[in-house]
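Removed: one protein chain of the complex. Kept in place: all other protein chains.
Chain lettering (A and B) follows the sequence in which the chains are written, and residue indices restart at 1 in each chain.
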Amino acid sequence: MGKLTPLSEILERQYSFVPGAVLGTGCAGCGGGIVTQALARAIDRIHISQDNVFIILGVQCSGTQAAALGYSMLNGLHGRPLGYATGLKLFRPELTVITVQGDGDAVSIGGNHFIHAARRNIDITTIICNNFIYARTGGQFSPTTPTGAHATSAPYGVIDRPFDVCKLAEAAGATFVARGTSYHAIELVDIIEKAILHRGYSVVEVLAQCPTSFGRQNRDIMGGGSGVEMMKWMRDNAIGIDKARKMSNKELKGKIPIGVFVDRKAPEYTEEYWNTVKRLQEVK
Amino acid sequence: MPSSTVRDITQIDIDLKKCTGCGICVEFCSRGVLALNAGYAEVVRLDRCTVCRLCELRCPEPAIIVTTRKE
Partner (left out) sequence: MKKTERKILLQGNEAVVEGAIAAGIRFFAGYPITPASEILEGFALRMPQVGGAFIQMEDEISALSAVIGASIGGAKAITATSGPGMSLMSENIGLAIVEEIPCVIVDVQRVGPGSGMIFTSQGDAMYAKWGTPGGNEIIALAPSSVKECFDLTVKAVNLSERFRVPVTLLSDAHLGHMREVIDVVDYEQIEKVDRPKPTCPPEKYLTYDADESGVPAMADVGTAYRSRLTPYLHDKGGVYGPSPEERRFLIHRLHHKILDHLDEILMVEQTMVEDARIAVFAYGICARSAKAAVKAARAKGIKVGLFRPITLWPFPTEAVSKLAQQVDRIVVAEMNCGQLVLEVERASKGEARVSFVGQDDGILMTPEKILATIEEDLNG
């Protein structure tokens, strides 16, 4: 972890304040903007040309914020970013393709595309801003909302069990899987940097609080309803994966492991495809 | 000849148009540099700032910018 670049330089180099664009959600204490900044910082560190970065946004609050960045971008349909990303990356493997999606976008409506991108191990980075709710549409529960939590579409409490997004990614075949939080902002930049540099399908799940839609309905979960309270909860309950691995199940109850869980090599989809084409052309 | 001292001058700017008064920067500044005042963050102890930049990184907007220059 090196010195942090002054934000003024990051804003100048990586953001693009398009006239008329609505940037931050304006919700006090939103975790999404923290993720956007971490992404901008990670790209800044890697020194890749902005020309070669392409961001595909799903439908979520964090998408609005990521739209403030200075790269070419596509707003996709809800849940479908990985489809566009797959087509783009396969045809233009030299581009750095990143999808920024909410929890519902990534593992509910987008769930099928998520597991297949992981299975293919295509060189795309997916950043999942997990605020445990469908915030943009007013606070309905998502597949990551904790059991028993309240949501506008679960007024008596959520019955379902939530996904463990990182375990889902790993089981589906993703070769880089990590979890960060908006509180652990410095580590988040490192994780995103590693994820982008990783050759293969990379998933970074970020716990990014939503005080407005989640917090207001659930003041007794995750430390309270405000941004500060939820980030305190992350500070107090997140455990680095190396430490977590040495703890018993009892000790881990209620805690959330964070860090890099999976970082391995496997054949990358676009490379395998274009090698097939190359071999075919050589035979001719 | 007068002796010259080169100092690091730290400046913290908070964009009041963007600041939502969420209090994250205030709460997690381990040096007590910031405080909330009438719904906005403000600098109260600039002398204690160590330029860790955590307030910048954790601001959702981002509304807080920390700059340093030599003087």
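By our rule, contacts are C-beta pairs under 8 Å (C-beta built on N, C-alpha and C of every residue); 3 or more make two chains touch, one makes a residue touch a chain.
Quick caveat: nothing in here was measured; it's all calculated off a predicted structure.
Put simply, the missing chain touches A once the whole complex is considered.
Between the chain not shown and the residues A:Q14, A:Q37 or A:T86, the one that touches is A:T86. Which of A:G76, A:G139 or A:G180 touches the hidden chain is settled by the complete complex: it is A:G76. When the omitted chain is restored, the residue from A:L7, A:A28, A:L95 or A:A149 that touches it is A:L95. The omitted chain makes contact with subunit A at the following residues, 16, 18-22, 51-52, 54, 56, 67, 70-77, 80, 82-92, 94-95, 112-113, 116, 273, 276-277, 280-281.
Operating definition for what follows: only the chains that are shown with their structure count from here on.
Subunit B contributes residues 18, 20-24, 27-28, 52-54, 56-62, 64-68 to its touches with subunit A in the complex.
Within the complex formed with subunit B, the residues of subunit A that make contact are 4, 6-8, 11, 23-34, 37-38, 41, 182-183, 185-186, 189, 211, 226-228, 231-232.
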